[in-house]
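What you see is the complex with one protein chain gone and the rest in place.
Read from first to last, the chains carry the letters A, B and C; within each, the first residue is number 1.
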């Protein structure tokens, strides 16, 4: 190392001694905007988790004679319904809160499925290589060649349209991204001298994977997670558009937009409230992902 | 390097082969066509006759062999719904979809690269932040919402643009924008990051040390290098575009293959669906091959990664 | 006579907001026309930053010139202050009147343009030549830097050229407009020693022919001695001292300069000693290797080939014979050095012995047992006896583990010690390599390069191995740190009766640490023998070339550089 490199990239290292607290380090690398965003996201999560206590009404309870009431502040609004009512006279606020909760749950579990599946296969492909790794990457290619919508159609057609099937389908949507990224990272990390040092010290494969490789590929996995998370929220709404989402009357943000889209010209709040919620949440996650990528200094291919 | 490209090509062909077999069996698994495409309330006798006319009462293996045979003779059978050759159905629609792709791709690249460049050069100021916000919003909006809102604004209220159809190039403008939006966002983000990467490279320092003006340093030395990783994501973007085109074509009533494929999937129109999936896989695989070749052409160092 | 370049009271700082740090502080020196001034210093001394400020590139690097002036006399006799000149003026000077050669020829050239284009570009920019004229001139320049077949090279891309050739291209680019001042920033650090000699030679000759002044940035006292007329020594942003080169080497005024000079391995300084000798130690204290009947390690006819596949489907069309029929032995407590240029197969040999690479043939007998035949479990147990220390101390430590975990990992793997015993052992190990107990809780990024390498050594020592493979273990370190680590290795050997396979391209260090030396070229050992046999009576031309190429840290040799010239013929251009 010459001092030039030092000048170009001053060591990011925190000067404090001892175990670096990851969260503290990350927080210190967040600007005001990011911090505000993080707080807001935490708030969203809390609100979603508490939906059933916060929501003023049963999200599925109809008042057929109080349909299509606009949100408070618009002409004809009913002050009982803060965000108005939908096409069946259900409270938009309550539905949105419950929808938010279910949407987040679907995206969360779905993304966990793709994370675990994709990471596992990516590690196998990257670490074990050989023909099995080749097969995994071939499956990735095949999955890439068939649009997700079609895969979803077939899966839902075969296994029926239920929440678990939907979540698994959504989970299938992102695994190949993990597999690709993880494989590349594993290939890179397993060539690092510190891994060779562990091999030279006699470390078994399991130990190398758990102790050295996994912790070192965790950051890109987290970043991919934030990227797929918002993509999954959008995927769920696309499925709802095609009538493949959750079964009514259950609300997700996506199904609310999908079923409310016909009203965009006449009663726009029905679709716009959940659409804005989708945009807001996925924007937040994207921004968090972008910040994490910079903060963790990851280059993704 | 030629070897690797050839190997990539073979791999692509193998992928297509698997898709061809997979789509046949997956579609049969997904239900009986007769339950979906005959009018509700058709009587049982007619239904049985229709099933046998459609050849769906044949053993699966016979159907598969017939399908394979058709693949090689170019006879993909008749659509169960439209009752005419699948090839003819797609021939009517493919040009529209390809046109739409071409517009969207052009739009995304022609806008995305300069915006990404501007965002990289204005990193840290309001202009750069504005571009990135635009990119993120484009990425975070469900595209059918974007499509409908655009229709309501530009057609319903302002009467500037036609809302639907595929008659003239202007009809493709809104669909292309919606189709391009997430891709545009991705290209902006990616080209910005690629450029920021490149801007820190030693060879740019060299270029400056040579006394080159800034427009050459960035426009020639940096851009060419930043373009390379951007090209690699275009292949993936085409795959994403194929997924979205379904929704875009449906909303804008564009006569394209995306719309057709989804309706054939929902209606279990096997021959149409099968050929559609093969066609789409062909488009995706070909575009990623083109990207590989373009990558090889753009970057003299490249050895196409055998995946 | 007006100075070509006069730097006065120059201060440069980096960083933004509250966290600025001065990297250069109150620097003064001048460069006269046709003179070669060397700026010497270790990492962090501010020498490269200074070089960039002369090109007016400080701001692009993220730095700010706080005070001072950089006065440059242009061709037309006007004097410009490069610290304050506008970008347009600077641009007309860069590449035209002041040119620069960089450290890293791998990254200094743009990978997507042909080298010819990159040279011609400078001419088009500053000489307003049309494309054809510029191309013709570029080919001429490629010829000028002694590259054969210039017309073909002109159309090639950087990755198609060797490191040495790339550096020549960078030099050609710098020479294109016959600048008055050429700045060379560690131009040979990344090159093999024989190539380094050729490049230095070339630069010196060209400077002389063109009447160019040279501002030479380096950490290598040998290079300084070969190149410089005057030397500026820097440390932590401050000028330590400035003297003509001869008097600096003869009578360094400052302690720092003295230490720096002392840490430089001087080839030939070990003549007459019997064994490895720590830097700064009395030559008489050197001990010969303990004589032992059976060697610790016997490598017999070891071959490691990497297959080359071609075609679709992949066919095996040949092999890179990275290690080809190599045999040697290492005794208990002995150091065998493996020397050679990049790509000669030294590292693969070391890795094959540890089974980090898979040899295709041969035997590796450790205390008589062929470890290549061991099954997985037996091999795992046997690994306790052999450890490795890598070149890059940054990559060799897992960034996610603290020092304690790194050091004790081998112990944990083999189930040796637990709990507080583990801690005690770790403390003993870090102390032994010259670190403190408190360092155990730190993470790799909190250590300097030298400290990291000590950690790596501690980790290697933890299992009390009999053999350590040191793969370029000191090559990435600053010269003073390098000396310390070499001393540590020698001490440890004497104390623990360790054996080393010391892999290095640096003949100076090799001479100091070795009992015996094996020279590798193209995967084969071309010559091996005791240190004195190799260094004092080399039989092979290749060995002689390696030795001759080492810059001698002695400025008063007659006919500077003539020693290296004869070696050019040995290397394909």
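Descriptive notes on the structure:
Keep in mind that, in the parts below, a residue touches a chain if its C-beta (ideal position, glycine included) is under 8 Å from a C-beta of that chain, and two chains touch if they have at least 3 such contacts.
Going forward, contacts and distances are computed from a predicted model.
Look at the chain that isn't drawn here: its UniProt entry, checked against "Multicomponent Na+:H+ antiporter subunit C", "Heme exporter protein C", "Cytochrome c oxidase subunit 4" or "ABC transporter substrate-binding protein", names it "ABC transporter substrate-binding protein". The missing chain, though absent from the view, touches A, B when the full complex is examined. Considering the full assembly, B:162 is the residue among B:77, B:116, B:138 or B:162 that touches the omitted chain. From the set B:151, B:178 or B:283, the residue in touch with the chain omitted from the display is B:151, counting the whole complex.
Residues of subunit A in touch with the missing chain: 60-62, 64-65, 67-68, 87-89, 161, 243, 247-249, 259, 261-267.
The missing chain lies against subunit B, touching residues 31, 35-36, 38-46, 49-50, 53, 78-79, 81-84, 89, 92, 148, 151-152, 155-156, 159-165, 167-168, 170-171, 250-253, 255, 266-267.
In the analysis below, only the chains that are shown with their structure count from here on.
Across the assembly, the mean Cα position most removed from that of subunit C is the one of B. Subunit B and subunit C have centres, each the mean of its CA atoms, that are 49 Å apart.
Residues of subunit C in contact with two or more other chains: 61. In subunit B, no residue reaches two or more other chains under the touch definition. Note for the complex: subunit A touches subunit B at residues 8, 137-138, 140-142, 144-150, 153-154, 157-158, 230, 234, 237-238, 241-243, 254, 257-258, 261, 264-265, 271, 275, 278-279, 282-283, 286-287, 290, 299, 301. Those residues of subunit C whose C-beta lies close enough to touch subunit B in the complex are 55, 57, 60-61, 87, 90-96, 99-100, 102, 104, 107-113, 121-122, 125-126, 157, 159-160, 170, 173, 310-314.
By the touch criterion given at the top, residues 14-15, 23, 43-49, 52, 61-63, 103, 185-186, 189, 219, 351, 354, 356, 379-381, 383-384, 386-388, 390-392, 395-402, 409-410, 413-414, 438, 441-443, 445-446, 449, 456, 459, 463, 476 of subunit C touch subunit A in their complex.
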